[in-house]
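Here the complex is missing one protein chain, while the rest keep their positions.
Order of writing sets the chain letters: A, B, C and D. Residues in each chain are counted from 1.
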Amino acid sequence: MSGLDAILQGGLQGYLVVALLLFAIGLATVLLRRTLLMQFMGVELMLNAANVALLAFARFRGGDAQAMVFYLFIIAVAACEAAIGLALVIGLYRHRDTTDSDRAASLKQ
Amino acid sequence: MTWLNSHPLSFLVFAPTLLGLVLMALPQTMARLARMLGFMGALAFFVLSLAWLLGHGAGDVIERAPWFTLVGLPVDYALTVDGLNLWLVILTTFLVPLTMLGTWNSLKDRIGTFAALFLLLETGMLGALMAQDLFFFYLFWEAMLIPMYFMIGVWGGDERRYAANKFFLFTLSGSLLWLVALLYLANKAGGFNPLLMGQAASTLPFGVQSWLFIAFAVAFAIKVPLFPLHTWLPDAHVQAPTAGSVILAGVLLKLGGYGFIRFAIPMFPQAAMHYAKPIALLSVIAIIYGALVAMVQRDVKKLVAYSSVSHMGFVMLGLASFTVIGTQGAMLQMLNHGISTGALFLLVGMLYDRAHTRMIADFGGVAVKMPVFTTFFLIVTLSSIGLPLTNGFVGEFWILNGTFLSGFSWGRLYACLATSGVLLGAVYMLWMFKRVFWGPENKDEDSGTHHLHTDLNAREIAVMLPLVVLILWMGVHPRTFVAASETPVTALLKNAQAPAPRTFLLKPAVAAPAPEAHAPEANAGHAAEPAAHEVHR
Amino acid sequence: MNKYYWLIPILPLLGSLFNGLLGKRAGKRVVTAVGVGVVFVALLLALSAFFAMKGTADHRLLLNYGEWMATGSLSVPFGLVVDSLSGTMMLIITGIGFLIHLYSVGYMHEDEGYARFFCYLNLFVFFMLTLVLGSSLVLMFVGWEGVGLCSYLLIGYFFETDYAPDAGLKAFLTNRVGDLGVIIGMMVLFAAFGTLTVSDLLTQAGHLAPEVGFGVLTFATLMLFMGATGKSAQLPLYLWLPDAMAGPTPVSALIHAATMVTSGIYLICRLAPVFTLAPITMTVVAWVGAATALFAATIGLVQRDIKKVLAYSTVSQLGFMFLGLGASGFAAGFFHVFTHAWFKALLFLGAGSVILAMHHEQDLFKMGGLKAKMPITFWTMLIATLAIIGFPGTSGFASKDEILYLAYLKSPALWVIGVLAACCTAFYMLRLFTLTFLGQARDHHTYDHAHESPTTMTLPLAVLALGTLLAVGLGWPKAFGGDFRIEAWLASATTFGQLHAAHGEHGSHGLAWALATVSTVLGLGFAAFGYLSYKDGLAVSEARAAKFPFLHDLLLNKYYVDEGVELYLLRPIRWFGNVLWKLFDVIIIDGVGVNLPGALTRVSGDFTALFQTGRVRNYALSMALGAALLLYVFLK
Amino acid sequence: MFITFALITLLGGLAMLLQKNVIVAGLCMVATFFGVAGLFVLLANPVAAALQLIVYSGAIMVLVLFVIMMLNSHEEEKAQSARPIQRWVSLALVAALALGAVKLVLASPGVKALALNGATMPQAMTLQKVGTALFADHLLGFEVAGLLLLAAMIGAVALTKRNL
Partner (left out) sequence: MNLSPSQWSALLPLLLPSVGACLIAIMSMDKDQVTEKWIRGVMYATALLAVGASFYYLTVLWNSGGQPSFFQLRMDRLAQFTGIFVLVASALTILQGWDHFHQEGWVKGETLCLLLFAVTGMMLFASTTHFVVLFLGLELFSLPLYALVGTVRLRPESSEGGMKYFLTGAVASSCFLMGGVLIYGLSGTLDLGTAAMLLRAQGLALDPLVLVGAALLLVGFLFKVSAVPFHQWTPDAYEASPHPIAGFMSVATKGVALIALLRIFGNSLTPLAGVGARMQSVVAVLAVATLVLGNLTALVQSNVKRMLAYSSISHAGYLLLGFVAGTPAAYTGVLYYLVIYLAMNMGAFGLLTAFGLVGDQITFDDLRGLGWKRPAMGIAAAIFMLSLAGIPPMGGFYGKYMIFRELVATGHVGMAILGVLASLVSAYYYLRFLVALYLQAPSAEAERLASDRPAVHAPFAGGTVLVCAAIVLAGGFLQTFLADGFARRALVDVAGLIR
């Protein structure tokens, strides 16, 4: 089947496209939003994109359990990043009373 | 003891560092002791160097052993004293204690550290002079900068930081680019042995050779310093403490010329020959330019600094002439400059210690107050302007003659132009001498002359006497100092296939009666060299 | 005996060292003893050497004392050569030198720098002897520069004054200009002959066909002549000599009249065979000499300082000598050196004794009527004056007329100029003499204290006067039935076994007579004119000066040459130096070449620092851009 | 089916990106996670879907929302200065990346091959398979993940615990 309908009918390409677009959206969030929490969510999206791609590949490799395990680890990592990231955001908020990353720019040049 | 007998050079090179480290370890409270120790040590090294190197006779002293092989390329631990560097080495070991003595009281604080740095510097200089492996040489060449940097930067004048940084970065810029060329050639030669590298270089295409030569030449020319690359010198000289200036002028500058004759020319003869003209041109410019600029200086020390530019121009001219006479002249001129300019800086330092100013305008009639000092200054001045029977004359005369005879078409013109340096030298030195020492005494309150109370003391006289003796000795019997280098220089030029000297052929109408001992060489020269047969147009 | 001759130059050196190092402690007696003694011993040795040389077959004594500066094909031995030329010169130096040392004992007695003075004077004798006896050009150059140094030191002897240092500096530097010529000349000759030893040089030159190496030799000789003009104060480098009078009078007598200034002539005589090969140079020499003779003489006409007058007369006399050389009358030129040494030294010493008597008053216009006060000085000065104006029968007459005669043979124009110069000489010499001794005193205060000088000073005067009278015996011109003996005597040195004679004896006695008479009559006429115009005071001269104000002004200010040099030579050079330093060195090389790159680096650093905005979004963006770059490169 | 979930995912993402209010944005993200979970189901991977819902929507997002509430910074603050460069460059870049991604996915021969071969063998992912894989092959990874969680916890504590 040709490119486009391969995507539309949920072939591997479709999942990959979704994954990559999700990745792009996550990146866009980091680049465009100033609120730290939003940027943080963007990162989470990027990780998720990776998950989608990973499991799509796993499926088309006959349900590879290795990938599934890796998926578990990625979730763990995501959780850890969440913990640390949110802790940092809180710490910053305590000092600066803001969650706007542009305002937290005292270190420069 | 046996180790000493087999490794005199290693001892000479590294003993100063050891001593220096010891001095550094001493607490500030024992600074005076440190200074005394340093001086004694330096003196001992001088005596030893004389005993070992001169006692050794004509033969070369060589230490060569494989040092390390860093991922592929072997580096040798190679020290040598031969005709080319014998006297430069002795000059170094001689100047160090002399300078220490001469500037005994000119520094007030951290004298111990200063003495220590001085000894470290001695190691650097001796190592660079003796090293026979280019990597080894490079190590010393760079390491030398460090103590000098601190000597200028810590004990210097008001602009010392600027001067020190300028000195450091200026020299570094040259040697870093040179390092690239060095690595390139080393990769080709599979080692840093100058001979191998030279052979490897000869196999390269000429374009590459000349690039490599330029890299070498620039690094050395900065040290010399050759004309457009000289601007670090006045700052460094003026800002440095007396001792620093003396060593800078006395030895460091020589390393540039030495580098040429030891490495650059033997390794890239064709390229060197090809670029002889620009080098000579720059030298001539340096001679005249340095003199003219020195003429209008208001600070005695700066004047002497610029005079160094002019004098070292002669050295480079002699090297570029590719004649035995010229090169020998350059060898001698290096020593001359070391002695004369060193002495001048010492004298200026002595004056400054008393008057706390170096401005020419602040003086006048010093001769009335300090006759002995004036006499020494006059003698040194005369040697610096190349009066016959002083060292200055012999070197310059040889260089000029060599250049005039040189096989290159430009030789004669440049020689004539360079001669004007002799006049200009007299102009700026004697004019300064007149304004500082002669004329009615400068009476006004804050003038320099007003602060002069004491003439030279015994210590200072003891410092100056050996220098004056050397000045006359080198002027009356230069053979002592160039006999050693005659053979290597001749061999060098032969290997380099330097163009034969150009002489005018004047054919006697009837055969001249058998001339005296020296005539044959000349006539043989006529007969042998094809170049000789072109008659002056 | 031969093995002691090296002492001839060395003794004065030792004396100088002694006086310089220990003189102050040793005291004046010892200094005198040493200072004069060494020169005297040198004189004796010189005499013995001279006769030893006469004894030899080819009138040449070659003494070699080993190698000085040999490298490559260049070899310069320490060697002395005594032949007819250098021998004579050596005698003049030691002889007159001795007398002047003696004279100085009296003259400098009050000076506290006594020891220093004798140190310099001995040193001068040493260098002068080196210059004369040196067996190679380089060694001669040692003396050449050395005497320059000594004259520098002696002119600047009164260094605490404000004028002496300038004069000394001027002398040294002007000489240095000439020395450039000598160095270049030596280089050329070395390239041409492969040796710088005089004897070899002359031997080879002597065997050259005249046309060979014409250009080379012309260039070389011209360069050497440039040196000569410097040392012997010829146009254009004469400027230093008048100022050199700032030194003590004995110095003026010894160095700036008798010996050093003649070394230029000596050099040319020494290399006569080479110079003869370069006719162009000879012509130049002749014309420069003639021009100088006239030029200096005219300035001499109006000077007021007694020593200045003598100085200019020296310059013009030297001009005569060069004229003679240029007319290839080496013997004639040298003969004039010889005679001039006597009477000019005498004139200076006389002037010195006058000055001392007048308590260092040097202005002619303040003198007068001293004849009564100081007879010896008067008589000796008279002899000298007659000699210099070429009064028939005096040595000056003999040497000058020989020169003029040869000059005529070379070109009548030269003769005319020479005669004019001679006339001026006659005039100003009589002017000087009259104003000093005759008439009545114009400054009574000093006049009353004036007195004859001590014996140590008058004795030399007497001896010199004697010499002046006897000198003529050495070379009474052939034209007047004499045998120009000195020519034959010098031939061995000047025509160095040359194939072709220096100059033929064309012309005739008749011509010689005619020329001589004309010149003499004119000379005496002007002498009388000079006497008449000053015998009773300055009125006449002042009136005349008022008549030609411009001319008088021009001469009084020496044609404004000094001012011109200052304005158009020195100032531009200094200005140029300043431009090189402040503009080229500091701004262009150091600023643009060195500091500008540094500054640019800093600025670019400031620029790159701007990218560190501190906003994490920007960081992320730059990362994303980097990633994009990577992707691009990887997929390309 | 696929289209629906894909759209939910992407639109949720886009909505989050554009949403001014942080809380709403968070909810949009939950929607995205649901979409992803759906995709996992389509990928015959119920385990992953479950985990996705539990961990992400359940744990992480709730945590995030808690924090949002705690910091009560619901609305994005006023920009100190509009940064058009940042915005436009980023947009262009992201757009380029997205398009490039699509092109590449279609261009890649490896993916095409995989899509053909893989489609034929549907195998559901079971917990048992995962477990064996996890404890047989990835013991090390498991341990490391444990350390990672511990480290993260300690880090979070170190960064936030008040009286420390």
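Convention: a contact is a pair of C-beta atoms (placed from the backbone, for glycine too) under 8 Å apart; a residue touches a chain by one contact, two chains touch by 3 or more.
Keep in mind it's a predicted model, so treat the numbers as computed, not measured.
Displayed chains that the missing chain touches over the full complex: A, B, C, D (touch as defined at the top). Interface note: of A:A6, A:I75 or A:V89, the residue touching the hidden chain in the full complex is A:V89. Of the candidate positions B:N187, B:T203 or B:Q497, contact with the hidden chain is made by B:N187. The hidden chain makes contact, of the residues D:A25, D:L39, D:V105 or D:M125, with D:V105.
Counting over the whole complex, subunit B has residues 24, 68-73, 110, 138-139, 142-143, 145-146, 149-150, 153-154, 160-161, 164-165, 168-169, 172-173, 176-177, 179-180, 183-184, 186-187 touching the chain that is not drawn. Interface residues of subunit D with the unshown chain, by the touch rule above, are 104-105, 107-111, 114, 136, 138-141, 144-145, 147-148, 150-152, 154-159, 164. Listed here are the subunit A residues that touch the chain not shown: 16, 23, 26-27, 30, 36, 39-40, 43, 46-47, 49-50, 53-54, 56-57, 61, 64, 66-67, 69-70, 73-74, 77, 80-81, 84-85, 87-89, 91-92, 94-96, 101, 104-109.
Everything below uses one rule, namely that only the chains that are shown with their structure count from here on.
In terms of C-beta pairs in contact, B-C outnumbers the other of C-D and B-C. The distance from the centre of subunit B to the centre of subunit C, each centre being the mean of the chain's C-alpha atoms, comes to 36 Å.
Annotation for subunit C: residues 617, 621, 624 touch two or more other chains. Across the assembly, subunit B contributes no residue that touches 2 or more other chains.
Those residues of subunit D that touch subunit A in the shared complex are 1-3, 6, 9-10, 13-14, 16-17, 22, 25-26, 29, 32-33, 36, 39-40, 42-45, 47-48, 51-52, 55-56, 59-60, 63-64, 67-68, 70-71, 73, 76-77, 79-80, 83, 86-87, 90-91, 93-94, 97-98, 101-102, 105-106, 111-112, 114-115, 117-119, 121, 123-125, 129-130, 132-134, 137-138, 141, 145, 148-149, 151-153, 155-156, 159-160.
Residue ranges on subunit B touching subunit C, taken from their complex, read 166, 169-170, 228, 231-232, 289, 292-293, 295-297, 323-325, 328-329, 365, 367-368, 382, 387-389, 393-394, 397-398, 400-402, 404-405, 412, 415-416, 419-420, 422-423, 426-427, 430-431, 434, 437-441, 476-479, 482, 486, 490, 501-504, 506-513, 515-519, 521-523, 525-526, 535-537. Partner subunit A is touched in their complex by these residues of subunit C: 609-610, 612-617, 620-621, 624.
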